[in-house]
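A single protein chain has been removed from this complex, and every other one stays in its place.
By letter and in written order, the chains are A and B; residue numbering begins at 1 in each of them.
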Amino acid sequence: MIERRPVANLVSHFLLVIGVLVMAFPIYYSFVASTRTVAEILTPPLPLWPGAHFVDNYVQAFTGSLHRIGGVNLGTLLFNTTVVALAIAVGKIIISLLSAYAVVFFRFPGRMLFFWMIFITLMLPVEVRIMPTYQVMVDLGLIDTYTGLTLPLMASATATFLFRQFFLTIPDELVEAARIDGAGPLRFFRDVLLPLSKTNIAALFVILFIYGWTQYLWPLLMTNSNDMNTILIALRKMVSFADADTQWHVVMVTTILALLPPVLVVVLMQRWFVKGLVESEK
Amino acid sequence: MATIDMRNVRKSYEQHEVIHGVDVRIADGEFIVIVGPSGCGKSTLLRMVAGLEEVTAGEIAIDDRVVNDIEPAHRDIAMVFQNYALYPHMSVFDNMAYGLKIRGTPKDEIRRRVDEAAAMLELGHLLERRPRQLSGGQRQRVAMGRALVRAPKVFLFDEPLSNLDAKLRVQMRLEIQKLHRRLATTSLFVTHDQVEAMTLAQRMIVMNAGRVEQVGTPHEVYQRPATTFVASFIGSPPMNLVEGTLEADGLRFRCTSGDHIDLPQARHDLVGRALVLGIRPEHLLPADDGLVLTVQLVESLGAESFIHTRLGEAGPELIVRAGGLAALRFGELVSYRLPADALHWFDATSGLRIDA
Partner (left out) sequence: MRRTTFPNKVLPYLLLAPQIAITLVFFFWPAGQALWQSLYREDPWGLSSAFVGLDNFTRVLTDPNYLHSLQVTAAFSAATAVLALAAGLLFAVMVDGLSRGKRIYQTLLIWPYAVAPAVAGMLWLFLFSPAMGTFGILLRRAGVAWDPLLDGTQAFLLVTVAAAWKQVSYNFIFFLAGLQAIPKSLHEAAAIDGASPLRRFWTVAFPLLSPVSFYLLVVNIVYAFFDTFGVIHAVTGGGPAKATETLVYKVFNDGYVGLDLGASSAQSVILMAIVIALTAVQFRYVEKKVHYA
């Protein structure tokens, strides 16, 4: 800093602590609730420290089946969600890498047409084509399948653009050196481009994993059967604020488990996450 | 070992022609430098030889095999780039070995060849490093090493020394010479730096605006520049060039400014033509009754000085090279003579050299 400003610094810390409390409190609060009994949860205000039922509740959530959503257990839900998030992230990265590679490193008739086709998908989020997309999925028999849950979300203009942007920064001479060394296009892709894209791939992976994990509308449309639900959809089905027999402690455990993987990814891979976010600019 | 033939080679980008028909034959084992100002098409020509640019018209043959449609990888060439183009994620060893690996060379053979090249370039202790852990000079060596291990028929260099500092450049120049003496591989070396060209070349190709101006040994190019462009491009400071005509006696050269220069020997054959008279700065010799010039400015470098002078009031500027430190002041009058055998004559309209 240019000058010492103890008072200003103190004010900053004070405001930030409040900010952190606001940002973190809802999550902390549900963690506290996930360690308490239904009775405790239903007699507010809830104390601000964890209760004694951490182990009980989590064991119950994993071993018992969740009656409101047709006896599916938490393991299945987590498995589904993990599959969906990973498939979307990995699939998107692979598909985008390939198409960005084609657009940047080759000249061929129709190149600009394809580029624009990919670009226009930016303007067609699921939300604006809910019904017809749903029909297509029904016609293709993809409802309640992992394919249906993930494949349509794998085409992404943003990931393609991010890779394209990065590929454009690779010096021509590097490609030329590789050509003179005798590397064909596939070899160049594998030996040079992929290793150089590692940090971009890692950054994008974090963003896309979160994107996949937090999908809501799409799984809502794509799943009828309870055992294909993602954890978010199941969570929504478990909750009823009007209904007295909601198992709130199990709901809270589920909430925490629905939160934990992406939050962990963000916190542990913070560097990649920030890079991925700022560079992809959505 | 290979010859390179370029037969009426042309290159156009879209409708725009940038290489206007180049004809050169390079002998086996020659070290050829392509020199010219930036943008004249040196790299384009080199890249056509490498196979990185398509040849629009004409033919390029390496070892009498026309290579126009042959992939760079199959031309048996190696290239060193100005920015080195090392693979950033590979170690020095892997950078050098990559081309051999792709060609399926056995592992121990790769090891042997890389070690050999590394020893030649004093890179032995750096083999495990990544390019970004190397200095500019070291990277340059790795780029050379990558070309060496392949033992190609032809080495291509595109301004490989331009990114080095002055001292390192001189050192690398010497090393490249040593390597060539040892390997005698046909080499094409592109540079815009005439000193590099003069010191490295066995023969040089001087290019300007997509055309070859002259092909010859450094001596030929320096002593008998084929065009006014070559005369002004090679040599530092450049050759003095003065436009004008010879008077009827063939002895007095009348500059376009109206001033005149008296020649030591009559040239009746040149009377009546629009001419350019050229003389190198070092060939103007002090004389009591010579051409009288007014000093404008003196650049003293210690061992030598460059005296910028003017002929008459508004006449042509002439640069004179003098040994040692010249103690001259602005406006002082100096007198120099022009030895007959040091004069160069060019046709003013075509710019071509006129030989006696």
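Methods note: contacts are C-beta pairs under 8 Å (C-beta built on N, C-alpha and C of every residue); 3 or more make two chains touch, one makes a residue touch a chain.
Being a predicted model, the structure only gives us computed values, none of them experimental.
> Let's see if you follow the contact definition: name the visible chains touching the chain that is missing.
A
> What subunit A residues would touch the chain not displayed?
Output for subunit A: 1-3, 5, 8-9, 12-13, 15-16, 19-20, 22-27, 29-30, 33, 41-42, 44-46, 94-96, 98-99, 101-108, 111, 114, 117-118, 120-125, 127-136, 140, 151-152, 154-155, 160, 168, 172, 175-176, 179, 184-186, 188, 210, 213-217, 220-221, 232, 235-236, 239, 241-242, 248, 255, 258-259, 262-263, 265-267, 270, 273-274, 277-278, 281-282.
In this text, only the chains that are shown with their structure count from here on.
> As a quick test, compute the distance in whole Å between the mean CA positions of subunit A and subunit B.
Taking the mean C-alpha position of each chain, the two centres sit 58 Å apart.
> State the interface residues of subunit B toward subunit A in the complex, per the touch definition above.
By the definition above, subunit B touches subunit A via 47, 50-52, 71-74, 77-79, 81-89, 98-99, 102-103, 146.
> Could you list, by residue number, the parts of subunit A that touch subunit B in their complex?
171, 173-174, 176-183, 187, 191-192, 195-196, 198
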